[in-house]
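Below is one structure, written out as structure tokens; the observations come after it.
With one protein chain withheld, the remaining protein chains of the complex are depicted in position.
Now for chain A:
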Amino acid sequence: MHRSKRVRMGATAPCEDVGGSAVGGGADHDTATSVTDSPPDSTQSLAPPTDAPLTVEVYRWYYERAFPAQWLGRWLSYGGGEAGDGGWRFRQREFSFTVGVDDPRWMRYLSYASAEELRRDLRERAPTKMDIGPVLNAAPRERHRVMAPMEVLERELLFDIDLDAYLDGMSLGGDAEAVRAQMQDDPVAACEQHWLYMEAAVLVLERALREEFGFRHVLWVFSGRRGVHAWVCDARARTLNREARTAIAHYLSVRVSGAAEHLAPHGQLHPFLTESYALLEPLMLRWLEQRPEVLADMAAVDALLRPCIDLDTRQLLLPLLCSSADGGKWAVRERWERAKHVLQRPHGGAGGGRREPRDPTALHRIVFHHLYPRLDVEVTKQTNHLLKAPFCVHPKTGRVCVPFRAADVQRFRPTHDAPHVQALLAGDRHAQRLLKRQVDVLAAFVSEMERQP
């Protein structure tokens, strides 16, 4: 199921109470298939011994020696914590664990009085995955003792972008089955190869969230496999209701083939679109340069142009962009500029015969369709969604799910910058230095938030 990763409070999917007995994860949950299902040698792209199985001992070692529970605690208490006390926001935060390698169980409504307590429980249960839920009106583990129904008080504004949504663009000019196979077999390498999509998402959302919505504290996290998450942590963002989240999610979603209102074929574009386009156009050129096979193949160029609805404009652009027609004597940049130039030329110009207007936003359509971030809108809309915690180990890849600064997004390389837990365990210096640097990213983020809440 497409929404299999999604977990809702009160959903009928089986789950386990704190300290309760084992319950299977059910088809509704990501970890239902155990880690051993995926071939252990699937992440060989890095030199360290990443092919060893991820056993409970590996996780335990990781939580004991490497996991930055203190920083996680300080972050989630939002300046409300005293020494040894996480503050009410931390105490009333829901955590959920997925425990066990071969037969994963899922535990919900966990909560902790302090970061130290969280660390102890992590060490004890050694979960293969930890999710962070909302701040509730009472400590989740005491929910049976509280008379009031559970209610979400605060939740970060979340964004989830997954490479899965870009399969059409990824397989342009190539073999779709091969792309799918790579996504299954070596998702981290696929993510690195197509990281430009994530770069586009980070640039566009970062600008809109800061400049338009006025948010200041956005934490970007590599999900450990093939996507990125954004946690918007401003107090204002945390207290948005569902209606506001829905409006934001739709404001930040661009549907090119949809209603005219989203991208009027004639006339001016909303400043949000022009600003986003200014960020995306250079990326589009880089994308085309990275993938010469797209422009070399007539059918692929045709597919590339499909978002442009006006057939005449498509016919016009096709020979300009396709490099097989002229033996590739133009560089990508020149092709693009020529296409732009043709669209800007007044209609019915020198030739005279042409009466019907061209679509002047054709290139906008193409750029938006292929590179504009494809958000999982439901994650943004809901306040009770559970999202994987930063610094978790992704159970299917063994990669640590690390935060990165938005300014560094272009340099970020998943196979290189997301340390493998086995490399950390083997004492690989480079991996350890990396992890330390990434903990510093979180630390700087938290300090900044405490200075300017």
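Note that a contact is a pair of C-beta atoms (placed from the backbone, for glycine too) under 8 Å apart; a residue touches a chain by one contact, two chains touch by 3 or more; residues count from 1.
By our rule, contacts and distances are computed from a predicted model.
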According to UniProt, what is the chain that's been left out of this complex called? Choose from "DNA primase large subunit C-terminal domain-containing protein", "RRP15-like protein", "Ubiquitin-conjugating enzyme E2 2" or "Peroxisomal membrane protein PEX16".
"DNA primase large subunit C-terminal domain-containing protein"
From the list A:Arg255, A:Arg286 or A:Arg338, pick the residue that touches the absent chain.
A:Arg255
Of the residues A:Gln193, A:Thr246 or A:Gln432, I need the one that contacts the missing chain.
A:Thr246
Could you tell which one of A:Ala176, A:Ala278 or A:Ala331 touches the chain left off the display?
A:Ala176
Just one of A:Pro53, A:Gly80, A:Gly214 or A:Pro282 touches the chain that is missing; which is it?
A:Gly214
For the chain left off this view, which of A:Leu316, A:Leu375 or A:Ala389 is in contact with it?
A:Leu375
Even though one chain is not shown, chain A touches it at residues 1-3, 12, 27, 164-165, 167, 176, 180, 183-184, 211-215, 235-236, 238-240, 243-244, 246-251, 253, 255, 257-262, 264-265, 267-274, 309-310, 374-375, 377
